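A single protein chain has been removed from this complex, and every other one stays in its place.
Let's look at subunit A:
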Amino acid sequence: MSALLDVADLRVRYGHSLAVDGVSVRVGAGELVAVAGANGAGKSTLVDAVAGWSRGRPAVTGSVRLAGQDVGRLAAHRRAGLGLVLVPEGKGVFDGMTVQENLRVVRPPRGTAGRPYSVDDVLDVFPRLRERIAARCSTLSGGERQMVAIGRALRAAPRLLILDEPSVGLAPRLVVEVLTHIRDLVDAGLSVLLVEQNVRAALEVADRLHLLDQGRIVASGTAAQMREDDRVAQAYLGGLGP
């Protein structure tokens, strides 16, 4: 399968600390690839670097290609304009705006190859937001905020959607709901790179999974293969095998 996203030998350094060490990841069209690992493994740093986004000033080397185009030197808003859209961990919405304003502030870029979602399309994906459309985001629950964050990302007509720990802080029932929505989007043709600390949940929806430890990929495979992998079972699934 030709890769929509091709990340090769990515290294991210904060000062003397190497947070991501030579990671290569590929995501095909209509594929959901998960990156899992413990806290501090470098998962968020990896996807932030892929999106060209950071709240710090890391030194990034390696290549990031989207549909064959080198986007590694572009600013985050330019990458977003090309369809490489990140939903960051934690604060992914403007709290001071309503749900509708958050969705409307994003305009699909002209001539995009991604599917443009109207505000109504987003509300069809997340019907729960329909009744909260006029509510300020600061008043929403964690799950609703995550839906707004994903919804605004869909408005940007993503070709590749990167989701950084969408299940953090959510009740188990909401984790399932959010991840099911994500899987539905992939089944409809979207490509997703999902960062998830909850390996069990990630394996439920992912096609393939990379295990990250101390900035390096230590195991990779299809979801089925990774469920059988002893290291994954012991470290993340609470025992050997299903």
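The rule is simple: a residue touches a chain if its C-beta (ideal position, glycine included) is under 8 Å from a C-beta of that chain, and two chains touch if they have at least 3 such contacts; residues count from 1.
FYI, contacts and distances are computed from a predicted model.
**Q** Can you tell which of "Putative membrane protein", "Branched-chain amino acid ABC transporter permease", "Phosphoribosylformylglycinamidine synthase subunit PurS" or "Sarcosine oxidase subunit delta" UniProt lists for the chain that's not drawn?
**A** Choosing among "Putative membrane protein", "Branched-chain amino acid ABC transporter permease", "Phosphoribosylformylglycinamidine synthase subunit PurS" or "Sarcosine oxidase subunit delta", the correct UniProt name is "Branched-chain amino acid ABC transporter permease".
**Q** Just name the one of A:106, A:122, A:154 or A:219 that touches the chain not displayed here.
**A** Spelled out, the listed residue whose C-beta touches the missing chain is A:106.
**Q** Return the single residue from A:97, A:168, A:218 or A:233 that touches the missing chain.
**A** With A:97, A:168, A:218 or A:233 as choices, the missing chain is touched by A:97.
**Q** Taking the full complex into account, find the residue in A:80, A:123 or A:219 that is in contact with the omitted chain.
**A** A:80
**Q** Could you please point out the subunit A residues that touch the chain left off the display?
**A** 51, 53, 55, 75-77, 80-81, 85-88, 91-92, 94-97, 101, 104-107, 109, 152-153, 156
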